[in-house]
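In this view, the complex is presented without one of its protein chains, the others remaining in place.
And then subunit A:
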Amino acid sequence: MAQMSNDDTRKKRNQRAADTAARLEAAAPLFGAGKEVSSDNTVALLEAVIRAGDIVNIEGNNQKQADFLAESLNKVDRSKIHDLHMVQSAVPLASHLDLFENGIAKKLDFAFGGPQAGRVAKFISEGKLQLGAIHTYLELFGRYFLDLTPRVSLICAFKADRKGNLYTGFNTEDTPTIVEATKFRQGIVIAQVNEIVDELPRVDIPGDWIDAVIQSPKPFFVEPLFTRDPGLITDNQILLAMLCLKGIYAEYGVTSMNHGIGFLTSAIELLLPTYGEELGLKGKICTHMILNPHPTMIPAIETDWVDTIHCFGGELGMEDYVASRPDVFFIGPDGTLRSNRAFAQTAGHYALDMFIGGTLQIDKYGNSSTATASRVAGFGGAPNMGCDAKGRRHSTGAWLQCGQELPSLDQQLGTMPRGKRLVVQGVETFGEGRQPVFVDKLDAWKLAENANLDLPPVMIYGDDLTHIVTEEGVAYLNRCPDLDSRMAAIRAVAGYTDIGLQAKPEETKRLREANIVKTPDDLGVDPSRATRAMLAAKSVKDLVTWSNGLYNPPSRFRNW
């Protein structure tokens, strides 16, 4: 037992703080007024505060990017700074992967690959990049507070003052999570900002959690990832959307959900004020959503379908519209949105009744993946929502009904009732590039082999998937008593893919009689009505009109 005395020789557990102080001391000459560092001194600052082997985070999700800091990190002296262990949500920028090519970084733990997914796979096989793991967002955020706490984080914000207070506003996204994990374990946080001002609209991150602010030479990059042009929605997608609304939303009375990115979910959003209204569903479905500010939600919001939307991030062009609808969105005292990915993902994991999205491939068992043989695409947030949250305890109608329909529940829980999240994949049987969506074996297996992964990267596992919607109809997988019947239900809606051609008419007939498979006809959906005339907005311009001129679409979506 240690002695209590004045000349205590026990190890002082404050080495990190001392190390941080020493690093910041080395950087002291680079500072201007307060916490301001000129952009010319960025590389010198990074060289002063980062050490070889550090765990480093570069902020960037699929929306805002600390792009200037990422580029600057590529310019450091690699004889001093090397073998960095990068931990970050996403690696969508070329500069993120250049770090590995340049020998500055060695190991990567991440969640989402985006456009660099091909290089991630290539670098792994060439030995340039050592992959820790591919995570979901919440899982990675959790590890920031466990075994992957960043020593240095390079983040981004719209505005800072000279005390280091940050305004992250509309695109707050991951910033609070990264800063909290880093700073409260004595790490160093450097922020690139678009503007250094005297007074901020509001303080999103307190200045004493920030070590340096740099006004970047140009504003950080934001990708309008969640904007879908209604002009590109096809009649087939509208048919799928009608089947979803009637066969699932109405059938279960789903009030809370997340919509994955894609033209199908955009079509559903644009059908709420038309087909949804016709089915009398207003107030009964889609009242609470966890969703980025999708422009295609504007008509539904304007016709009072939605109570609440909480956002993971922002969406370029939606700033003014969102700010003017504070009854619906989460708006700060300054009048602008604050997004927060960690909270939105938490709600998405525990509180939502349904996740609906698309995928590239579904195998004969119902496992689905967006991985291809040569791209480590990652998961992002879909798996947190596209699964049944085992820790959920509150009940809602849709969740209870989905659970009650599970014939296999008693095999695990005896007579104990339990609900289940609806996890829906809406796909055309032949997807992008006319490739079959239904396959015998996922390409994820080949990727696991090519990139030496422990497991094939599966976005949604078959046991979590409850429904598949295709142009052939709806498969209610949650109503299947066993794997054989699940596989038969999948075949029944797989159309003319090789999997679908194995469907036996007799078997499909039995599944229809058992309400496990429903065709458009069974659901009373007339495919001839599935035309673009059904859409509440047929173009981006229509969305601007719906928004009363408040939606300001990015240039690439403007055709007027």
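In this text, a residue touches a chain if its C-beta (ideal position, glycine included) is under 8 Å from a C-beta of that chain, and two chains touch if they have at least 3 such contacts; residues count from 1.
Rule of thumb we're sticking to: contacts and distances are computed from a predicted model.
The chain absent from the displayed complex carries the UniProt protein name "Biotin-independent malonate decarboxylase subunit beta", chosen from "ATP synthase subunit a", "Biotin-independent malonate decarboxylase subunit beta", "ABC-2 type transport system permease protein" or "ABC transporter ATP-binding protein". Taking the complete complex into account, A:R558 is the one of A:R16, A:K441, A:K509 or A:R558 that touches the chain left out.
Residue A:G549 is the one among A:G32, A:P206, A:P481 or A:G549 that touches the chain not shown. Taking the whole complex into account, subunit A touches the unshown chain at residues 231, 532-533, 538-539, 541, 544-545, 549, 552, 555-560.
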